[in-house]
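Every protein chain but one is kept in place in this view of the complex.
Our next item is chain A:
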Amino acid sequence: MRKFVELIEAIDSTTKTNQKVDAILRYLQIAGEEDKVFAIAILTGNKPRRPIKTTDLRVWASEMSDTPLWLLEECYYVVGDLAETITLTIPPSMPQKDFSLKGVFEDIIILRTDQPAVQKLKVLSYWSALSGSSLFVFNKFLTGNFRVGVSKKLVVKAIAKYLNYDEAVIEHRLMGKWNPFEETMGTLFAEEHLEGKHFLPYPFYLAYALEGNPRELGDLTDWILEAKLDGIRGQLIVREDEIFVWSRGEDLMNEKFVEFLPLKDILPNGTVLDGEIIPWKNDRPLDFQLMQTRIGRKNLSKKILEDIPLVMICYDVLEWQGNDIRDWPLAKRRQLLMEILATYPVNGVLLLSEEKIFNNWEEAELYRNQARQYFSEGLMIKNRNSPYEVGRKRGKWWKWKTDAMTIDGVLIYAQSGHGRRANLFTDYTFAVWDNGALVPFTKAYSGLTDKELITIDNWIKRNTIDKFGPVRSVKPELVFELAFEGINLSSRHKSGVALRFPRIVRWRRDKPALEANTKEDLLHLINAKHESTR
């Protein structure tokens, strides 16, 4: 286990991805064959389920460290991670013998079925035999959220280097759930499995942002315009009776995007589609944020599948009946795409990205400016005759995004961040003026530099008016420009409005609080939006 822990330390001690890959590679070169399989399983998120209730862990740690439970909870709030909190709080022990990674893994699986008294005995004995990073790693197994700063992609990269194979090939081999007790390095990466290529996607063709005037693109009828949706770009591949869903980051997403898996029996072999995967319910898109939440979940519960179903809005077909048709003109590919979607019973999961018909560029511009009310981010503009190119190319595909809305708000409440920002006030609530009073209208976090955060944190400490639990109210002095993607009336919010994706654009040091925006300005943004729909 010690070599594995050293690997975790090495990964943890650098922010540079190539150093992380090197660390994994070094581990693979020196670790025992048996442990390697388990290390790969753990690093790629294929690890034992949480064997013990975290409330039990808290109680035992509290007893062992003579720390009252309330104080342990406060520590947890600051640290943001129970395993680390326990590691830092229980009395240090002398490092003793090394354990095999497989043995620890086995013990943890057995723990789940043990009686609580037996569980406690076993956990306490590990706690008094481990220290430092080994203890931390063990505790992460116990809390079931072992996630070191390394993505599956980096692990794949390291294994690919180690075995001297293509990354996509390794990614394919590690697809799905596999049992480390039933595999060896030999069975996992046997030669015969590593030869095929049928699961590989085509390189994505990416659009450039349109900065100038679209009229310079010439005749509108030369172009196909589509709504630009906010989702994850994906390629859907059906070949050799298997299906693969690749994201643009070239990650295999089969395990996350399960609703597409049945398509393997519906679409014919030799089909590759390109599109945007978005959350969709009741005939309209859901917030992209919801999709992020879903992706972040380790287990896709029935509820989450019902609440946040995914669809692919298809806009291209790259392969049909096993033939690469990327050099066909876009118009012809779209025609085929429409036929495919009409012929095969894919309804509900694959939808067509509709062509938007405008009479002139002015109409297109109007749509683009109001794109948000159609749940889109703007327009895609693609040349009718364009082939499907490789990578980001200028000239034939453009994205024309709508501008974010902004408003200046006054900082009125601050709260310390959780976890990594626990000792800084980083969670802010902003207000706008309403008849001489400030009404809170949104929270926002991201967007400031560390340096600004520290300066503001110091300012908050000096300008606190009141404390309510973890929240501080501060002198209404600092003004921030906030951007957001959408705004709606809301009865759940005190201010009566709800923002979509609010974020801090910059600190307006130049603006006194009195010159911040008003509630009327917010309502005006909503009205402007609704008027334009009529």
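Throughout what follows, a residue touches a chain if its C-beta (ideal position, glycine included) is under 8 Å from a C-beta of that chain, and two chains touch if they have at least 3 such contacts; residues count from 1.
Please note the rule applied: contacts and distances are computed from a predicted model.
Participant: For the chain omitted from this view, which of "Ligase-associated DNA damage response exonuclease", "Tryptophan synthase beta chain", "Selenium-binding family protein" or "Cytochrome C" is its UniProt protein name?
Facilitator: Of the names offered in "Ligase-associated DNA damage response exonuclease", "Tryptophan synthase beta chain", "Selenium-binding family protein" or "Cytochrome C", the one UniProt assigns to the missing chain is "Ligase-associated DNA damage response exonuclease".
Participant: Thinking of the whole complex, not just what is shown, which of A:261, A:424, A:438 or A:471 touches the missing chain?
Facilitator: Candidates A:261, A:424, A:438 or A:471; residue touching the omitted chain: A:424.
Participant: Given that one chain is not shown, which residue among A:85, A:119, A:429 or A:495 touches it?
Facilitator: Answering carefully, the residue with contact to the hidden chain is A:85.
Participant: Of A:75, A:135, A:291 or A:474, which residue touches the hidden chain?
Facilitator: Within the whole complex, the residue contacting the unshown chain is A:75.
Participant: For the chain left out of this view, which of A:53, A:215 or A:461 touches it?
Facilitator: Final answer for the missing-chain contact: A:461.
Participant: Considering the entire assembly, which residues of chain A contact the chain that has been omitted?
Facilitator: Those residues of chain A that touch the unshown chain are 12-15, 65, 67-68, 70-72, 74-75, 78-81, 84-85, 88-89, 92, 149, 419-424, 449-451, 454-455, 457-458, 461-462.
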